[in-house]
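The structure is given below, and queries will be raised subsequently.
Every protein chain of the complex appears in place save one, which is left out.
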Amino acid sequence: EPAMVYDLGGKFDKSFNEAAFNGAERWKAETGGTYREIELQSEAQREQALRRFAEAGLNPIVMAGFAFGAVLGEVAADYPDTKFVIIDTKVEAPNVRAIEYSEHQGSYLVGMMAAMASRTGTVGFIGGMDIPLIRKFACGYAQGVKAVNPDATVIQNMTGTTPAAWADPVKGGELARAQIAQGADVIYAAAGSTGVGVLQTAADEGILSIGVDSNQNYLHPGQVLTSMIKRVDIAVYNAFTAGADLETGYFVLGLADDGVGYALDEHNAALVTAEMQAAVDAAKAGIIAGEIVVHDYMSDNTCPVN
Amino acid sequence: MRDVMPRWADVVLIPLISLVLAFLLSAVVIVAIGEDPLAAVRMMVTGALGSTYAWGYTLYYATNFIFTGLAVAVAFHARLFNIGGEGQATLGGLGVALVCLALPWPHWVLALPAAVLAAALFGAAWAAIPAWLQAKRGSHIVITTIMFNFIGAAVLNYMLVNVMRPQGSMDPATERFPPGTHLPTLHDLLALVGIPFSKAAPANIAFLIALAACLLVWLLIWRTRLGYEIRAYGHSEPAAIYAGIRPVRVVMLTMLVSGALAGLMAVNTVMGEAERLVLNSVEGAGFIGIAVALMGRSHPFGVLLAAILFGFLYQGGAELALWTDIPRELIVVIQALVILFTGALDNMVRMPLERLFLALRKRRT
Amino acid sequence: MAGAEAPAAGRHPDAAPAIELRGISKAFGTVQANRDISLRVMPGTIHGIVGENGAGKSTLMSILYGFYKADAGEILVGGRRVTIPDSQAAIRAGIGMVFQHFKLVEPFTVLENVILGVEEGRLLKPALARARDTLQRLARDYELNVDPDARIEDLGVGMRQRVELLKALYRQADILILDEPTGVLTPTEADHLFRILKNLKSEGKTIILITHKLREIMAITDTVSVMRRGEMTATLETARTSPEQLAELMVGRKVLLRLDKKPATPDQTILEIENLRVTDDDGVERLKGVSLSVRAGEILGIAGVAGNGQSQLLEVLGGITPATGNVRVKGAEIDLTGRHSDGRSRRARGIAHVPEDRQREGLIMDFFAWENLVFGYHHDPACQRNRALMDNAAIRARAAEQMARFDVRPPDPDLAARNFSGGNQQKIVLAREIERNPDLLLVGQPTRGVDIGAIEFIHQRILDLRDAGSAVLLVSVELEEILSLSDRIAVMFDGRLMGERRPDQTDETELGLMMTGMRTEVA
Partner (left out) sequence: MMDFATILQVLDSTVRLAAPLLLACLAGLFSERAGIFDIGLEGKMLMAAFFSAATAAVTGSVWLGLAAGIAASMVLAGVHGLASITFRGNQLISGVAINFLAAGLTVVIAQDWFAQGGRTPSLLGGARFEAITLPLADTVRPVPILGPIYHDLISGHTIPVYFAFSMVPLTWWLLYRTRFGLRLRAVGESPEALDTAGVSVVATRYAAVAICGVLCGIAGAYLATALQAGFTKDMTAGRGYIALAALIFAKWRSWHALWATLLFGLLQAIALRYQNLQIGGVPLPVQLMDALPYILTVVILAGFVGRAIPPRAGGEPYVKER
């Protein structure tokens, strides 16, 4: 029986954790299997949760979030027969499958769309916890925006310095208001369930927003320009499907692997013009082909544009 | 004139009835969310007591609650309501982490006393300002300790994010403590006497420190002059002043001891279990200390029993959350009900009982 | 037992009693505060109630005023049965009460206090205006002048009592209960109060007056009831009784007014006080330069109306209140403000202290008797087992002996202090303080609320200590006690000593005059 461990935002954060949850649910629906899951209540429980599941003989154990990195190193060594999957950070151990995504690539695409949809030439970015991973989103986004409109302004805010930043919709809403006041008319939220507040405020104030991780277009139909989807669900689904025979190692999934992308569905069809779509698809092809290189913030902790 | 009730009724009967009421109400909640309370209890018992692994967790949590429960109890004796165990334990954690990371400790035997000292000092320091404000300025210690919980959280947050987070890490946590600081677990300790015990459970030598703390607190309160003065002050401040007991001194010392005890909890969590400092490693244990002290009638032995009960609830509750649809917050509900019935609604049980005993006595005479 | 029939008195001998109580009983937990009490008070009279502390006087009156609910019994007002479940009902029945401990809202103004509960309407404005007018009228009619806009916290006790009276009058009370109104008053204020009461009586109002002072009973009441241990022992016509008879009824046996005591043999000076001054938290100077001395083997009694600084004097000497001036014990200067100005340092200097309020200060009511018997002396080397721990076994053993010697009943060191009667509680305190053979014993109100048997015992112990060569400083509001115990008597008034007398060369009248601040320095 496989197991899923969600990070502090909770499995219904409509974003990162929920993507993982959706993958697990899809596996359950398709195979009729069962799995165990736990939502963390505090940082201190990470290790306990992993050990509890490993003790109970669950296999594989999938965890969503970079913050598990530090404890997984320890725990994995104690349970060599259990396979672990960690998303968003690199952990090297023989029984660990570590998956990272090229979020900068997906963010680049939605950045282009933001720039094209913006009338004011000012777009916003609201990140969750201020860590290199989120700066990677921001940097990719900014590059996409500038690629379309070099004169555009990208306002960037982070919500906090601790995991609480992933779960503060009020703060997200207030930051969105602040950015709107500064002229932003498209805001990209990469902040877990904090982003729900951003999208809500954007809808209330009549501007466009961009969702993250899961497809969030449905939250405010006609008011969410698109979502930068990160296919955590596929990672979970694949891990569950592979079961104990899971291939371990380190994997980076990008546009080429459909690990990241932008969402297009009936909720935002009216917002995405054909021209927009063409430009973005071209860029996607360019990136896959290596003609366009999107700088990865985490490679050197700097961003060429901002 | 005599007491209306015999002592055993006050010490045993009332808490017991209160506890039963709290549990009955909890059962109602479980039924209301469509679960079977009996099955839940069974699962909690196996999950918390059914294996050495389970015991290891139960005792690990109980260790925390012994420390915070003693902290609240000691303050209660001076009629001080230290609601700041959370903050004091947080700072205790900071102290432990600083000590563990400061030196390349060769062996835990050396690191442990230093960490114990640091945890106690940091915890006491965090209680000192509210204590001083209470003693000198009469600011209500409940409010100041609440404020210091928040300030403590901010301090830890700042330290972990801006100072102690290792280079390149995204996680607001310190790096792992060096192996020389790793404490022996119950597995290691019991192995010495040949008893097999789960290796994965986090209960560690801090449990023994907690037991020692119970004994020391008992000695302090009932066998030393300071304890005598603390109790006297708690019963009557004017009488204490008459007797030459200085309120400032008693309030300060009591709160320092209380804060130190709360801080010691970090030896268990930060040094014994996590082996690094993370945000919110206290996980509400400071507040559970209130319930533990109330239930244990502020007596170290009562605190020990109540702490084990809460350790059981905590671990059992975690198991429930894991294997059923009952969320972990059910434990918070139970905890709230225990505090409500043993603390705030004490008279609800006491008044009818007193009437009963009064009537019984009248009948006898 | 039922109360005796009240002899008819006052202006309407045939009228129904203004108040009639029948078979009132009330218990607080295990304490039976009132037992089957009956009482009749005729309209237009002043009726006194006397009794020892804890006899149940206040409880009975509080029941009449609806503050407590009686367990049994009935109340008739003006001949009609009424139920008084709360004070509102009492007020409606025309009953007003001035409590022993005032029931005023301190941060409120006089006006606000007066209208509280009788605002007549949802808004305050009309009520305040009406009350202002009424107060003006009452002030005129009864010499009850108070600034209606003053805050209670800024008023002295005398003024506060006026406000309480005004409250009752504003509610148009016909029956006024006053619970120990003169305890806190200066003699002038008390005289003023009695003038008002007579005035009210002449208007046909009925007054019930609780007091400890038999003098007042004799002076102002028409009839008087005596209570003892929750029961009503007698109701008499004042004109046909005497203080001695009342005292006997109060305590249940003949009262010895004078003790047998050997003449004092004063020795070297133990306590010297020079120019002692104390200012309390409210900035009021309570001691205004007191100087006195006490020698070994003598008892100095301090007489005075409560609130004239005697308590502060004891508290300063006991290390509770800081002060300025000089105090020397056996020639050594005592620290009055610094690091050594606490009870512990005083005890180390041979000063023992029996505080005025044993339950609030002298004892920890929830501690066992044996713990209380070292209270304040718990740092003594004899109490320690080693550097860290106390020797509880030894303390308990010594406590048992002391309790036996002081005839504490029951002599059980493992009983909590709160479970002893007042007299036995006091014996515990005395045992603790006297058995240390102090150089100086400070005693405040040693026999307050203590039954006569215990009084004699306690007095004897204090004399024994004197004869053993200790200096004793005695403060008491009971003039008889002062007269019978002291070797010298100093009278205190308004924070100053008014002069000194020898007990055999003075009497209650002279002392009483001095206590009112009148200089009688003729000798």
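As written, the chain order gives the labels A, B and C, with residue 1 at the start of each chain.
What we mean here is this: a contact is a pair of C-beta atoms (placed from the backbone, for glycine too) under 8 Å apart; a residue touches a chain by one contact, two chains touch by 3 or more.
The structure displayed is predicted, hence computed values, not measured ones.
Peer 1: When the whole complex is taken into account, which chains on show are touched by the absent chain?
Peer 2: A, B, C
Peer 1: Looking at C:A18, C:A70, C:L104 or C:I217, which residue reaches the missing chain?
Peer 2: Result: among the candidates, C:L104 touches the missing chain.
Peer 1: Quick one: which of B:T52, B:T68, B:Q88 or B:N157 touches the chain that's been left out?
Peer 2: Of all options in B:T52, B:T68, B:Q88 or B:N157, contact with the hidden chain holds for B:N157.
Peer 1: Would you indicate which residue among A:G23, A:G111, A:G173 or A:G195 is in contact with the undisplayed chain?
Peer 2: Once the missing chain is taken into account, the touching residue is A:G173.
Peer 1: Need a quick check: the contact residues on chain C for the chain that isn't drawn.
Peer 2: Contacting residues on chain C, toward the hidden partner: 28-29, 65-68, 86-91, 97, 99, 103-108, 112-113, 115-119, 121-125, 127, 167.
Peer 1: Touching the absent chain: which residues on chain A qualify?
Peer 2: So the residues of chain A touching the unseen chain are 10-12, 39, 130, 157-158, 160-161, 167-171, 173-175, 177-178, 181-182, 193, 196-197, 200, 204, 219.
Peer 1: Since one chain has been left out of the picture, which residues of chain B touch it in the full complex?
Peer 2: Touch with the absent chain occurs at residues 29, 32-34, 81, 83, 129, 133, 137, 139-140, 142-144, 146-148, 150-151, 153-155, 157-158, 161-162, 287, 290, 294, 325-327, 329-337, 339-340, 343-348, 351.
One rule holds in what follows: only the chains that are shown with their structure count from here on.
Peer 1: Averaging over Cα atoms per chain, report the distance between chain B and chain C in Å.
Peer 2: Centre separation, chain B to chain C: 46 Å.
Peer 1: Calculate how many whole Å lie between the centre of chain A and the centre of chain C, each centre taken as the average of the chain's C-alpha atoms.
Peer 2: 78
Peer 1: For chain C, what residues touch not just one other chain but two or more?
Peer 2: As it turns out, chain C has no residue touching two or more other chains.
Peer 1: Could you tell me which residues belong to chain B and also touch two or more other chains?
Peer 2: In chain B, nothing touches at least two other chains.
Peer 1: Of all residues in chain C, which touch chain B in the complex?
Peer 2: Checking each residue of chain C against chain B gives 29-31, 318-320, 342-347, 353, 355, 357, 360-367, 371, 375-376, 378-379, 384, 388-390, 392, 416, 418-421.
Peer 1: Please name which positions on chain B make contact with chain A in the complex.
Peer 2: So the residues of chain B touching chain A come out as 53, 57, 157, 160-162, 169-173, 176, 199-200, 202, 269, 273-274, 276, 278-281, 283, 318, 321-323, 328.
Peer 1: Spell out the part of chain A that touches chain B in their complex, as residue ranges.
Peer 2: That would be residues 36, 38, 41-48, 51-52, 54-55, 66-67, 69-70, 74, 78, 89, 129, 131-133, 161-163 of chain A.
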